[in-house]
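Attaching a single structure in structure tokens format; questions to follow.
One chain of protein is taken out of this complex; the other chains stay put.
In order of appearance the chains are A, B and C, and numbering begins at 1 in each one.
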Amino acid sequence: MPLVCLTDFQAQARERLPKASWDFIEGAADEGITMRDNMAAFKKIRLRPRYLKDVSQVDTGTTIQGEAISAPICIAPTALHCIAWPDGEMSTARAAQAAGVCYITSTYASCTLEDIVASAPSGLRWFQLLVQPDWQLNKQLIQRAESLGFKALVVSVDVPVIGKRRDDLRNQIDLKANIKLCKILQSPDEAKAVPSSLLAAMNAFFCWDHIPWLQSLTRLPIILKGILTREDAELAVKHNVQGILVSNHGGRQLDEVPASGEKGVEEVLNILKEEFRTSMTLTGCRSIAEINRDLIQLSRL
Amino acid sequence: MPLVCLTDFQAQARERLPKASWDFIEGAADEGITMRDNMAAFKKIRLRPRYLKDVSQVDTGTTIQGEAISAPICIAPTALHCIAWPDGEMSTARAAQAAGVCYITSTYASCTLEDIVASAPSGLRWFQLLVQPDWQLNKQLIQRAESLGFKALVVSVDVPVIGKRRDDLRNQIDLKANIKLCKILQSPDEAKAVPSSLLAAMNAFFCWDHIPWLQSLTRLPIILKGILTREDAELAVKHNVQGILVSNHGGRQLDEVPASGEKGVEEVLNILKEEFRTSMTLTGCRSIAEINRDLIQLSRL
Amino acid sequence: MPLVCLTDFQAQARERLPKASWDFIEGAADEGITMRDNMAAFKKIRLRPRYLKDVSQVDTGTTIQGEAISAPICIAPTALHCIAWPDGEMSTARAAQAAGVCYITSTYASCTLEDIVASAPSGLRWFQLLVQPDWQLNKQLIQRAESLGFKALVVSVDVPVIGKRRDDLRNQIDLKANIKLCKILQSPDEAKAVPSSLLAAMNAFFCWDHIPWLQSLTRLPIILKGILTREDAELAVKHNVQGILVSNHGGRQLDEVPASGEKGVEEVLNILKEEFRTSMTLTGCRSIAEINRDLIQLSRL
Partner (left out) sequence: MPLVCLTDFQAQARERLPKASWDFIEGAADEGITMRDNMAAFKKIRLRPRYLKDVSQVDTGTTIQGEAISAPICIAPTALHCIAWPDGEMSTARAAQAAGVCYITSTYASCTLEDIVASAPSGLRWFQLLVQPDWQLNKQLIQRAESLGFKALVVSVDVPVIGKRRDDLRNQIDLKANIKLCKILQSPDEAKAVPSSLLAAMNAFFCWDHIPWLQSLTRLPIILKGILTREDAELAVKHNVQGILVSNHGGRQLDEVPASGEKGVEEVLNILKEEFRTSMTLTGCRSIAEINRDLIQLSRL
């Protein structure tokens, strides 16, 4: 039976992956109790179809922080793609490049940054930083990402502690052992390589006071990922960051679904793009610029 | 066990039809994600019963675009009735005529317009047009329907693209192959007949600018089918169309349920008429003119 | 296992009664689509407990149309109790008398009015009239009930037609055959007896204009049963009736549950009285007069 929607891919992944890997991936999408809320919230959205516009030409292309993408779809940062398929983030990067979307690479990638860049040299990539206790290490990671052509720095603000992942605890998954799989700190350049044992999984100390220091290290735009309140969004503006990423666990959940290495990722991205194009067509939008909040039935939210 | 309500007919159809046909019919009722919303919305409606009026005489009859019908019930346009029973739209037309309701014939009927008219010559019928890329073909279809006695032109506005029907994709149903079953373009008059291969299933190019041209071709009233927003309804008024048909997928779902060719359709129509008459009686309405919005418990919607 | 709540009695009735009888009783409680709404509405009610009042003495007694009852509980009129147990309404009357509550006897009782009165001579009873097409018969029924000591006339306004009871149709239950079981029109006095074949099950002709005529026939207070809108309640006031009975299908559903003839009815009534007394105690009400709308959490409704 052909896989025709993302739910089909998800079901197949559940069937084929070892239980502990599946739980880790599903659990990884869950920070606290909000995952089900997220899914329910998405299902509550109703579009307001507008008809009798000429939509024979629909262009889903747009730009993000000045760079062109084929549709407003990004692959959110997730850890350790090697758990789902051997080539890990190299496949993800190739699929993102083929689909023309942005791939946000995680601090906890299982491939080195150099290998990821080499596998898909012309794709758009951002680097997600989980701020580390070792400030020298933060500096090294940011500057290495910038010199490798990553176009923005996504800074996670929502992991002062690791949320309690019950399935992982029941499966007795050891987060510290997993971090050893991260190769991001290795480098072909021996001088730059640092042992992954330095990596920490959380950063309770990290606060607004450190933002200026991050800004002093790089000319890349800085995006804060995980902001969820109006108050924190206002503080982000005050600190002159270039953007915020509001709650995107749904995306995270879906982009790791495996299907014969990068071909599956490409298919998933194409399904998303097609569904997006159909939604634009049925709401009478010929370009991203024509999308506005009138297309959503706000009274349902 | 006697079939006493439409759900009983639906259950029997599901049991008797091949799975792919059932999925096609159920799927045909679904444009996007709204079918379940439709059903839930209908179930939310509560009537406000008014008592102690003399309702020994209740008349459900009314007119639609100037023509008399026995109750405000129409058969919405749906494609390819031959999938459910051999006689296809000829049976539907006979049942509609017997019940005294209006039958809106689809562009994608599996019988020719001439056969449909011949099978039930005195019934009220409207013709539903899915605007085609070939303008000459549109003109030919409209004028042929008008000359065959169809009383209004229903123009679908909600299929710039075909919604993604997952079950059809899984069943690997080929929409283009299905269109070949449409005989509507055939004609006893060889000069008028056109090959069905000309028929397109969608019309992204079709827009408000084409409405005046349609109006120039025919004196039939024009009804836009599929309008769902206040903004589009206002544009319809501005373009001087005679009516709009707001979201009627529920109706579409039910009128195709088969039961020993047209006898089943007649029974279904009679059940609908009886339920409508009972609702009028219990809300104290002796005629259609007495129905007003006070009969609905609006606070529930 | 002891039967400790009404749901227990209901479950036992379902188990012991023939399916068609059970469907008839459950269906009889259902006028249209509102039964599930009724149950859900009851479950939404939350009491606001008030504490630290001396509730060692709680009196549930009150009066209804000037007559004393032990608690504000009445047995709503339902037809043909002989379907559930042989003694029919005679058992119901004895149980109501023992519990000190009011029993509203149905026009469609399976016992004669004389037998019902003789079986429980000191109990409080009202008579429910379904207005008949034969006006002489209405007069005879009303005056016979008044002379037998019934204390009020409950006039059903909500059966201009019989709602469609799907289970009865599936079970091929013949309502007219059932009416033949009604013995209410028989009488020890041959002169008064009339054949039950005269009884009609609905009265679409009955309207506000007939209320003065009913009032001219009797000095009993008149209660309209089935009023559901503000507009009809205002008309009831204008027509000088003594009361209205708003939607009580829940009660109707429960009072027919059988358990070894009247002992079961008595137990059910006692459970209701005890539950009512507990609710009064936990809301700090020592008498019916202390009950007011502050005890309900209105924001939930």
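Rule of thumb we're sticking to: a residue touches a chain if its C-beta (ideal position, glycine included) is under 8 Å from a C-beta of that chain, and two chains touch if they have at least 3 such contacts.
Being a predicted model, the structure only gives us computed values, none of them experimental.
Here the chain not displayed is in touch, across the complete complex, with A, C. Although one chain is not drawn, the whole complex shows that of A:157, A:199 or A:280 it is A:157 that touches it. The chain omitted from view is touched by exactly one of A:146, A:232 or A:290, namely A:232. For subunit A, the list of residues touching the undisplayed chain reads 32-34, 37, 157-158, 160-161, 163-164, 166, 169-170, 172, 204-209, 211, 224, 226-229, 231-232, 235. For subunit C, the residues in touch with the chain missing from this view are 1-2, 4-5, 46, 48-56, 58, 274-275, 278, 281-282, 294.
The rule is simple: only the chains that are shown with their structure count from here on.
If each chain is drawn as a node and touching chains are joined, the picture is a simple open line. When the CA atoms of subunit B are superposed on those of subunit C, the rotation angle is 90 degrees to the nearest 5.
Closest to the middle of the protein, by Cα centroid, lies chain B. Chain centres here are Cα averages; for subunit B and subunit C they lie 45 Å apart. The distance from the centre of subunit A to the centre of subunit C, with each centre set as the mean of the Cα atoms, comes to 64 Å.
Shared interface positions of subunit A, i.e. residues touching 2 or more other chains, are not present.
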